[in-house]
Structures are given as C-alpha cells and as structure tokens.
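Note sheet for the following structure.
Some chains omitted; the rest stay in position.
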Amino acid sequence: MAGLALNAQGQDTRKVDSGSDPGQENKPLLDENPSSNFPPPTDRGDIGPIWYSFDLAHKRMEDGGWTHEVNSKVLPTSLDITGVNMRLTAGSFRELHWHTADEWAIMLYGSARVTVLNPDGTIFIDDVNKDDLWLFPAGYPHSIQGLGPDGAEFLLVFNDGNFFEDGTFLLSETIAHTPPDILAENFRLDKDVIARIVRKESLYIFPADLPLSLAQDKAAVGGQRAASPFQYTFKLSEMAPTRKTAGGEVRIVDSGNFPVSKSIAAGLVTLRPGALRELHWHPNASEWQFWIKGKGRMTVISNEKRADCS
Amino acid sequence: MAGLALNAQGQDTRKVDSGSDPGQENKPLLDENPSSNFPPPTDRGDIGPIWYSFDLAHKRMEDGGWTHEVNSKVLPTSLDITGVNMRLTAGSFRELHWHTADEWAIMLYGSARVTVLNPDGTIFIDDVNKDDLWLFPAGYPHSIQGLGPDGAEFLLVFNDGNFFEDGTFLLSETIAHTPPDILAENFRLDKDVIARIVRKESLYIFPADLPLSLAQDKAAVGGQRAASPFQYTFKLSEMAPTRKTAGGEVRIVDSGNFPVSKSIAAGLVTLRPGALRELHWHPNASEWQFWIKGKGRMTVISNEKRADCS
C-alpha cells in the first residue's frame, strides 16, 4: 500500500475513494476503534486484538454485587495476567476464599474491609479506600466486605492469564462438600453444630450488615496477639508522585515500597491532554493496562510479523 | 444466584442495587451487548464470546478497496468458518488468486464481475448484483472486479476457521517470485516480454478502468467454445421464499438448487419486528450468522459447562 496521497482538492484520496464503506457498518463500534478502522498511513500488517473491555465481558450478577473478568479466553494475548472487575454493595461480602495465583487490587470507588489469614494463624484486617491497593499471596484465605455508604468497586489483577473467578476455592463449598463426620472430627464439634454451619448453596457474593469499626473487628479476632506481621495493603492515595513532568505524573509501587508485592509491579500514570508517555518497552515483563478515566491513543509495534512490506 | 426479586416499589432489586456500576464504563460498548452486561434472570454461566464485528476488525486498506476478516484468531469458537468483508471501487480488481478453502459469497452492495478458470481450460464470467451469490471451489483461480457506478461490497465465507486473506496465492506474487527464465520457458515467451509482465509489487487489490460489457468480455476469452460447463453464481435476488410465515420468510440455497455449493448451505432469513426464529439446533453442522440489517436478540444454550447451578 502506498503512503498518503492527496487529490487535487488536497483530500486524502484514501478517505474519499478506497476508504468508502457503503455497506452495513456499526457506527458505535467503529468509533471505539477509529485507528484500526481507518489506520494511519504508517500502519502495516495486523497484530491482532490487543485490548478488550470489561464492558464487552459477561457479568455474573449476584445479590450483593457482580463480577466480570478479562482473561486469555477473551484476550488471547493476555497469557500472564487476568483482570477482574468487581462490585460489592454496602455490607456485602466476597466470601472467604483462596486460589493459586497472587491477587493484586486497586480500589476504584468506595471502600472495603479486607481480611487475610496467615499460615501462622495470625490475621490481617484493614480498610481500603479509593485509589489504595492490596496484595494477597497465592493460597492465603481472604475475604472482602463492601463498606458504607455505598460499598465498593475494585479491579483485581492475577498473575495468571488462565485465572477465572469461578475456579477459586470457596469456604462454603469446601465445607458443603466435606462429609459432616469429617467436619465434626476436624473441628471437634458436635454434628448438630456442624449441621447448622453447612449451607446447601455456595455464598460467593452475598449481602450482609455493615461491620463494626475496624478497631472492634481487630479486637474481636484477638487484637495485637493475633495481628499479622505482614502489611497487605498500600495507601497509594497518599503517595507522592515518583516522577512528575509537564505532561503528567507517575506513581510506582513495587517490592521496594510494598514488600509483599513480590510478583507484581504497578505504575499509576496520569497524562494531561495531548501529553505522550514516551516510546518504551520492558525487557523482562508483560505490561497490562487498565484505563481508569479519559481517552487516549496507543501505538503498539509487534515483532511477530515482518512489518517492512510496502 | 437467586431469581427475580422485586422491592416494595415493584422494581427489580438487582437493577437498583446490585446492578449499580458507579465506576468507569464504556457506554457505547455496553449498548451493543445489553443482555450480557445485565443478563436476564434465566442466564447461567458464561459461554464465552460468540460474536465479533467486522467493525472491530482491522482493515487492510488498498488503492481500490479494502478488506477485513473474522476468523478463529479473533473469534476462537469459529473453528469451521471464516468471514471476509471486502470492498472494491468501480473498476478495481481483487487480483486473480486461489486458496485451499471453498469461497461462498453474497453481494451486499453494488455489483461485480467475477471470473473463474476451470481445470479443463474453460472460463466462467458473470456479473453479480446485490443479494446474489457465488461459490468458487478450492484451488480454482478467480478474480473479482467492481462494476459501475460505485463498485461493490460483499461478504465472503470460507469453510475453514483458520483461513486468512493474506494467505492466498496471488497471480502477481507467483509470477514475481518465479525466476524469469522459468517464466519464459513456461509461457514460451521472450524474456523481455516476461520482463514487462513481471511486477515488483503484488497487486492484491488495485484500481483499473471499468470493463467492457459482459458479452464483450465473454467473446474476448473465446465465446461459447471456452464457456464453463458449471454455473458458479446464483440469483438469490430473484428467488421466491422457501417458506413464509406471519413472522417472516426464509430463502434456502444449498446443493439442491445451487449444485456447485457442495460444502456450504445458506439461509437468508427475514424476521419482522417481534417475530421469533423458533428454538432449534443442527445435528451435523455449525451455524455462522451475518446480520445484514436490523437488530435482534439471540439466545444460545451451550452444553460445554454444566448449566444446572443455582
């Protein structure tokens, strides 16, 4: 394909002529992806889909909130990372559960109380507000509860592109599918106590009353004696920019300032209108982006196909 | 997940409460997929993406037209079928080429002249108008030329989910990458004649003058003596409905009325507003749909995961 060609009126002849599209078209979709529909003259080849929207993904709707996810099933290039976008109404719980990937999160709206159990029996409890983070290690049981006045919405990021929310271990399921006599023996409880604990349906996300204060909750599980030696949350909202220029600013959180986050490093990037995040690449890791606000244009160069064809 | 729950005001509490989405959202995308964003209460599980739009797909833009495609790379469930949407301006050619899948087509706009070479040396030439079809067998060289006044746009369907337009055999490439002495020997032509034929760039799609009349073109290639014994086009635009009800009508084209179409059967379905294509399934073939006009709601049941969870 030749480069830019102007007609006598100075118009891009590609737009006037070859670019015409007289048949059916889906205007809203075209408008989401203008540079792919009518690529700039510099464009060559097709590197395949490189973005997907939670807003195209199916939602699992529960009483108390919802969840939807973007993993390698919908975005095949996302081999290393899965994103889950979740909503909990005030008081509602994401049930105590665990999984085989690390879980990193950023609060998008509202606030939530998170609880993590350590293998040594200690317990971490904290409240997370807008723009703050958490990191839960693989295999550690944890729960999340939406706080007042209107619960929370957050983004979860897992270091496994094949992760899926329906594949976590739920406490309710683990209990429900263990024979009652085993449970009685395991917890040294009478069978009728067990019978009252066991639920026929899994909980996953479920509504509940708002919790007591954080201090009261901490005290209720044992206070300082049971307190976790590790800090699983991070106040990104209170962090000064790591770097600031005329075009914007960035806040970087990695194992240097958030020690438990060993497998995931994050940068919160703010770009002013017209500003450019300089051309760059990462030698050792995949980059996964979530656009919190605004609109931008991304240029990505792939080396999978030869691009020198003209 | 529980079923429908109404609050005191008779509102679906899921919409008022759990369905709230206070964080970022992409309204245009949500509006394309409303039943996935806010699924009906009968919904269970997630069968993954089952549609994709040409309007999300990258276009290859050429002087003379463009093309984009939906194959298993962007719609992984489409294992058996690839669709290509192509535009040719008036006079412009999709160059003589061939490939290893059968090609079925429906004209969406305008008209085009198609040419097919049979292995026995005969030639099929015909003009195809809006709503008409063609079928070109795998391996048979063929070309397509946009006619006046404004060329053509059409949908191509290939019986291979891994087909991709950039993987066809182009005449210009085949010639360009064959040593000139081989070409001279093959065509019994002088080398300088060959030198004038060979192009350094492939053609693929390229502009040209409008052709002579169909009759003149047929005569030019040998008239009745060289005429193809097979009919590769079908006048769907002149066909009466196969079946007609109060809700709509269907025209079915398969090997019964279009004998060369051995591997692909098609139904042109027209549904009136509110009408329903009855619940059904096909024991022996995959169904691939292209929506020419209008809007509808589809309900699909998959058996890949257990759906009896509640």
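We call the chains A and B, going by the order they appear; numbering starts again at 1 in every chain.
The rule we apply is simple: a contact is a pair of C-beta atoms (placed from the backbone, for glycine too) under 8 Å apart; a residue touches a chain by one contact, two chains touch by 3 or more.
Computed from a predicted model, the values in this text were never measured in an experiment.
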Problem - Where 2 copies are displayed, count of copies in the complete assembly - result: 6
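The definition used in the following text is that only the chains that are shown with their structure count from here on.
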Completion exercise
Cα centre of subunit A to Cα centre of subunit B, whole Å, reads 36
Practice task
State the interface residues of subunit B toward subunit A in the complex, per the touch definition above.
Solution key: 1-2, 5, 13-14, 17-26, 28-33, 36-39, 46, 48-49, 53, 55-66, 73-74, 76, 85, 87, 89, 108-110, 150, 153, 291-293, 310
